[in-house]
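Okay, handing you the structure first.
With one protein chain removed, the remaining protein chains of the complex are shown where they sit.
When the chains are written out, they are named A, B and C in that same order, and each has its own residue count from 1.
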Amino acid sequence: MSEETYNAPTEIKELEIFNTIELEDYAKEVMPHGGFDYLAGASGEEYTRKRNVESFKSKGILPRVLADVEFPETDTKIFEHDLKVPFIMAPIAAHGLAHETKEAGTAKGISEFGGTIMSISAYSGATFSEIEEGLNGNPRWFQIYMSKDDQLNKNILDEAKADGATAIILTADATISGNRDRDDKNHFVYPFGMPIVSRYLTGSGENMSLNNIYAQSKQKITPKDVEFIKEYSGLPVFVKGIQTPEDALKAIGAGADGVWVSNHGGRQLDEAPGSFEVLEEISEAVAGRVPIVFDSGVRRGEHIFKALASGADIVALGRPVLFGLALGGWKGVKSVLEYFEEDLKRVMQLAGAQTIDDIKHTRLKDMNNWQ
Amino acid sequence: MSEETYNAPTEIKELEIFNTIELEDYAKEVMPHGGFDYLAGASGEEYTRKRNVESFKSKGILPRVLADVEFPETDTKIFEHDLKVPFIMAPIAAHGLAHETKEAGTAKGISEFGGTIMSISAYSGATFSEIEEGLNGNPRWFQIYMSKDDQLNKNILDEAKADGATAIILTADATISGNRDRDDKNHFVYPFGMPIVSRYLTGSGENMSLNNIYAQSKQKITPKDVEFIKEYSGLPVFVKGIQTPEDALKAIGAGADGVWVSNHGGRQLDEAPGSFEVLEEISEAVAGRVPIVFDSGVRRGEHIFKALASGADIVALGRPVLFGLALGGWKGVKSVLEYFEEDLKRVMQLAGAQTIDDIKHTRLKDMNNWQ
Amino acid sequence: MSEETYNAPTEIKELEIFNTIELEDYAKEVMPHGGFDYLAGASGEEYTRKRNVESFKSKGILPRVLADVEFPETDTKIFEHDLKVPFIMAPIAAHGLAHETKEAGTAKGISEFGGTIMSISAYSGATFSEIEEGLNGNPRWFQIYMSKDDQLNKNILDEAKADGATAIILTADATISGNRDRDDKNHFVYPFGMPIVSRYLTGSGENMSLNNIYAQSKQKITPKDVEFIKEYSGLPVFVKGIQTPEDALKAIGAGADGVWVSNHGGRQLDEAPGSFEVLEEISEAVAGRVPIVFDSGVRRGEHIFKALASGADIVALGRPVLFGLALGGWKGVKSVLEYFEEDLKRVMQLAGAQTIDDIKHTRLKDMNNWQ
Partner (left out) sequence: MSEETYNAPTEIKELEIFNTIELEDYAKEVMPHGGFDYLAGASGEEYTRKRNVESFKSKGILPRVLADVEFPETDTKIFEHDLKVPFIMAPIAAHGLAHETKEAGTAKGISEFGGTIMSISAYSGATFSEIEEGLNGNPRWFQIYMSKDDQLNKNILDEAKADGATAIILTADATISGNRDRDDKNHFVYPFGMPIVSRYLTGSGENMSLNNIYAQSKQKITPKDVEFIKEYSGLPVFVKGIQTPEDALKAIGAGADGVWVSNHGGRQLDEAPGSFEVLEEISEAVAGRVPIVFDSGVRRGEHIFKALASGADIVALGRPVLFGLALGGWKGVKSVLEYFEEDLKRVMQLAGAQTIDDIKHTRLKDMNNWQ
């Protein structure tokens, strides 16, 4: 599979979205098979991927009435950024699989929506300058996959900083690839290069498998890497992929400025809990010392609400945005973000929460037999 | 979709009912698609709608024997009304979707059955006087959707009172519409007007969407509204849509004369618990200070029994009655009510409860793995 | 439907049984539709019927090794009867639906198997003397459905005693019929009379519905009835249909000589727990004062084992025996009983129990997520 033969979708249009679950089915129809499976798939039997979404049902929202709510307010703040919504874009590799405009398309959708942050993946298929064409000054964070060579890491951080990144996300749960059956069966290789990390690859990234690329990145991610990134970049550092209170404290101890609760959308270790299932205990351990970003499985306004009520400060969106990109380019991305904003506001109104802070003080109900 | 093109069912006949679950399938065959989906559907993925019915299985009825029961007695009392059964008609909008006789058909079915109460929705498609033709003096309560203009609310309350309403039901869980995918996909609009609330709509209600109508009603429902309605009408006030002990106490604190436990049949906030799942703890908080009406998910005599054994004083019936209306007009409504009466009596005999009070003192068994 | 048009199976043959679950499917092929549905069906949505079987999975058998077991011994004792197996035949109405030889066929299968007890239902389609032709002196208990007229009850008890019944089973959970959808939809009526109870029916029982027959029996079953039967018959009395510790103690308090834990195979009150789910707490309340018979849902040797390990002294078999009757007449009945004996012995060997007493002292494991 090469760039010549990979025909990424090209359409740019607004989407009428009833729910983001269905977007996956629609995206499947327009995306090349291998690219779709890469994006939609996960590791093992994809139990954890499915459980990410389903385990939100382990807690029920209790609608509160007589609550004096009207036109709920979704604005919040993370570090220096004033956000109009409590969700941002999660880092995802290779947007070019979903749309020919690659990360620049996503970026434009985000900047047109406004009031939120784009996470740029080191495994981006677009260059920083290409992405900036779409992002147009919008705030961005940079997610690093580290090289085994720290000099190269410095180079990457230099570039990211020059590009305007205001925080670095260290993805710590992906030192190698999970066992992604779909990709293995499809013999999937990236149809284009990865300009940001190609400096440490034996090639551009094009025609390379995920396993191969991961193998050339750094495996031994330790607290020292947190310190290194923080010191060298001078930027706040998130450790992404936290699933235990122990690791949250370890990250904070190493100087992390934020904890990013995620299981990589179920793409790394299967038979792990749903990410939402571990959020509350992590939040209790963190106890407000640093902000918590949460991702994996978010598909509805209810999910954002539940994550915030369980201790998250910000929710990151992944696959649904990419499916929107596949279906409508930057306009599709914007439609997805607008859907989440509207859906969250509806949930807030019905749940009786005027503000994000109200959500954080909402009691959820533990549900039995939620499957 | 307009009144001209909406062909509501017209048949009037008694129904042979084996169980009310099946009525939905039969109603689907005779009702126009959009109307059926509006009535049968709910919000989101309709998880809460389904859980409403299924969660009754979270408690098992323990049949009691040697209990000296014969010809169980279902009569009970709520305020000044002597009822022959512990169930009443829940407020539902737009009965005209189910049958050309609209709310008047339901009303006639209820009055012919006798010994129970009709709740008239502010979103009725019939006028008070049209409904009275069927209700024929039968007791009725009025459910208000408030205008943003209190003068209009006074006018509505005046009319309801003049019509003979003996209590006002303030629906507090529906300040906006839930995200009803089916309606959105069908681009559903009401095919007829809503004469009671049209005074505060930018139109009659005809050809308007649910979202639109809700948006024109009042969002900021607060304890003050309870006080206002109570003071202005001089009638007992129920707060409908209670799902937490906290809100039950808040409503009582505001002067509510009754708590109406409901999640609106799962039509408002999805991923909320089944309504039955929250009943017991609310009942314990209310502790008998005011009566509790319960709705959402009731399909069988067993469900009525379980709700009463978990603290409800009265159970309100919704969709099954409307499906009966669709299938047989007023006679269908009467058949549904008769079915519930007969089924409840059978359950009481088999469970060893001679009276409603016996039911209230029956121990249920917590069930594991009830799905 | 009348005796002329009901073509009950007639074949008499041994059965090769792999498991009794499948017998239902095979019986369905040979029995008239209405008769099969009557026998296989239950009340409501048949949730409790299904849960009866499934809830055995709520406890797991822990295989015990190094246990010195060989040729496990299944003999036990109940009152004056030495049994070769810890299971007996449960009382079931109208065996003639399954086979033209009616209860006499079942009786012959039992007596040829030997070492167990037949329960004769008052709703038998055969007379005592017809049954005796097959039973041939084998021990039997008599299950009474009481008339509203105690003189008639005395007559029935006289007959049962004259026939040689050594205990009376008072069925207390069936004062009326459950809501059996299948029968109602089939407009099922018995195709033959019920000679034992016809004295209190307005007819022979033929062409009468179950609802009708139950309605003519006694509803107000109380502790006085236990006393009456015990005193008049001078025989030990079981109260059948016990599902709570409270009722077990009530029955014992009224003089019952045995507690029969049963929910009538799910045929009476739906949305009740599986019968196995309530056994242990009843057994703890009874505390050995009287023997416990258990039925409802037993399909495998494992089920017999679990019931005995949870406090039952004797297990009663129902539907599987009748399906065997349908498929092979008395030889089919014998095959079913032999299957259970063999299967129980296999389970005992593998579980490490040499005797019935060993089973009673076996620890089971509480299982989570057993569905």
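Rule of thumb we're sticking to: a residue touches a chain if its C-beta (ideal position, glycine included) is under 8 Å from a C-beta of that chain, and two chains touch if they have at least 3 such contacts.
As the structure is a prediction and not an experimental result, all values here were calculated from the model.
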Displayed chains contacted by the hidden chain, counting the whole assembly: A, C
Which of A:Val226, A:Ile304 or A:Leu322 contacts the chain that the document leaves out: A:Val226
Touch criterion as defined above, residue of A:Asp247, A:Asp343 or A:Asp358 at the omitted chain: A:Asp247
Option from C:Asn19, C:Ser129 or C:Gln151 whose C-beta touches the chain left out: C:Asn19
Contact residue for the chain not shown (choose from C:Ala104, C:Val226, C:Val333 or C:Leu350): C:Leu350
Interface residues of chain A (partner: the chain not displayed): 44-45, 47, 58, 172-173, 175-176, 178-179, 181, 184-185, 219-223, 225-226, 239, 241-244, 246-247, 250-251, 254, 263, 268-273, 277-278, 369-371
Chain C, residues in touch with the chain not shown (by the definition above): 18-19, 21, 56-57, 60-71, 300-302, 306, 343, 346-347, 349-351, 363, 365, 367-369, 371
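FYI, only the chains that are shown with their structure count from here on.
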Chain contact topology (line, ring, star, complete or other): line
Chain C against chain B, contact positions shared by both copies (same if over half, else different): different
Between chain C and chain B, distance of the C-alpha-averaged centres to the nearest whole Å: 42
Chain centre separation in whole Å, for chain C relative to chain A (CA means): 60
Sequence positions of chain A contacting 2 or more other chains: none
